[in-house]
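A single protein chain has been removed from this complex, and every other one stays in its place.
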Amino acid sequence: MTIEDAVDVVVVVVDDVARPAEGTIVGSARAADFEGVSQKTFGAGFYEVEVDPATGFVRVIEAVQVHDVGRAINPMGVINQIHGGVMHGINKALTEELIYDPPTGVVVNPNLDEYKLHMIDGMPERVQVDFVEPYDVVGPYGAKGVGEPALLPASPAIHAAIYDAVGVYVNRQPMTQAAVLRAIAEL
Amino acid sequence: MRANPEARPIAGGSDLLGWIKEDVQGTGEPRWNLLVDIRTIPGSDEIRFDEADGLTLGPLATLDAIEHSPEVQDRYPVLSRAAGAAASPNIRHVGTIGGNINQRPRCWYLRNTEFDCYKKGGNFCFAVTGKNEYHAILNGELCYIVHPSDAAPALMALHADATIRTADGEQTMPFDEYFIGPRQDVLRENVLQQGDLLTRIHMPTPSPNAGMSFIKAQRRGETYDFAVVNVATVIVHEGDQIEDASIVLSGVAPTPFRAVAAEDALRGQTVSDGLLQQAAGAALLRARPMTENAYKVGISKNLIVRSVREAMA
Partner (left out) sequence: MAPSSASRAGSASPLLDDDDGAATVVTTDGSDTPVGEGDAVTGVIGVPDNVPLPEAVVTLNVNGRDYRVNVTANMSLLEALRQRLGLTGSKLGCDRSECSACTVIVDGVAMNSCSLLAIREQGKQIVTIEGLERDGVLSPVQEGFVQHMGLQCGFCTPGQIMQATALLQQNPAPDEAQVRRAMSGNLCKCSAYPNILSAIRYASEHWNA
């Protein structure tokens, strides 16, 4: 089956969804017919950071993120997912790291004290998220996914924002104070 | 308690219970099987201010109570800020100042049962060959822990005294002598021996010309992190003229570190950018960073400069 065929089918599906007969199961997980057709998800993120050159501390002050989610089945849940993605991305970029003792391979931070995740005070002052809803050919009810895509934009954007702020790309994650100060020193 | 080598005082329990649950053991750190509740001692949580006498704290006063005490906020802002910077709100609700001062270090090798290091009676420091991004840059020897308490540097900056109860009776000493480094005894962080108690903390009334500042550099957000570096500063000054300076750092050495060289450089001088840089440089002159923590040297210098400026603002 080609993409063109798939698009034809969609029209029918849309009609069905509008007026499903009693007992019909509308929508389905990816049908065998659509093998080889993958859902493409899109998103964009915009981040503003403040870098304290005295301590290397990076604070994200604003996050804006928009995603193409297909149809939003539960819009509130979608927004919640994107919020989560924003924070996960920030954690990944700035603090979250499993640390191994090099000679023994033992994890030295197997706890929530040393394995740093942000609490509510680490959330940017302004978080704006939104989504667009083009009907998806393949996904159930026209939906795509939003769980994973939402956490991708933050870390590259934060790398770039730090570059914009202090003129250096930090070449490691998480960008701890040590990493940021080292990068500034090597400038 | 003195007779039983496996007895330990418990205050709020926020540090001790975590330590027991991790089952950390070794020389000088047996598996505690008797916990003596010292919260029940009447009056031990007092916060009393007297213009002539200064501030007296019972060791059982919680960090939250100290942070929000109007007198402490008004006259000892550096202490209020330090108490409020420690740990999380819920820990500050139960955690006491005595527990905060006497809490055990957070070195991740120490708190992991897989590593039998010097501090547990072993014969190796795993931080030297391992991950030491958050370890000591000053005064390390055998052991390279950093002192974990946020309140301790503030107390030292305010020239507080500790009263302790030992087998020989009561004894009072400045906090500068209360904390001991690994050179003196690698198994302890302070003078207390098995069965001893910290019973009172006292500090003089600050000069009306004293400006204070507490700055904590940490890894996430504003709260809930042990300090990467923190600085407690008290400056007595007339305008730009510095009469006296008291600067204590934590997060850099096995004990809270008094920046004596910086204090000497500032005393009697007129503040200027050059002077501050010179003072901060002098304080860190003897820094010997490990493989991963050289960045702390720069942070320490910058925070000394910033905190003196803030205290004089």
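Going by the order they are written in, the chains are A and B; count residues from 1 in each one.
Please note the rule applied: contacts are C-beta pairs under 8 Å (C-beta built on N, C-alpha and C of every residue); 3 or more make two chains touch, one makes a residue touch a chain.
Being a predicted model, the structure only gives us computed values, none of them experimental.
The residue touching the chain not shown here, chosen from B:S88, B:Q171, B:Q184 or B:S207, is B:S88. Interface residues of subunit A facing the missing partner chain: 76-77, 79-81, 83-84, 86-88, 91, 111-113, 117-121, 123, 127. Remark: the residues of subunit B touching the chain excluded from display are 1, 9, 13-14, 17-18, 20-21, 23, 31, 33-42, 87-91, 93-94, 165, 197, 199, 221-224.
What we mean here is this: only the chains that are shown with their structure count from here on.
In whole angstrom, the spacing between the mean C-alpha positions of subunit A and subunit B is 40. Considering their complex, residues 54-57, 94-95, 99-104, 106, 108-109, 113-114, 116-119, 121-122, 176-178, 181-182, 185 of subunit A touch subunit B. Listing the residues of subunit B that touch subunit A in their complex gives 106, 108-109, 112, 114-115, 126, 129-131, 133, 217-226, 228-229, 292-293, 295, 298-299, 302-303, 306.
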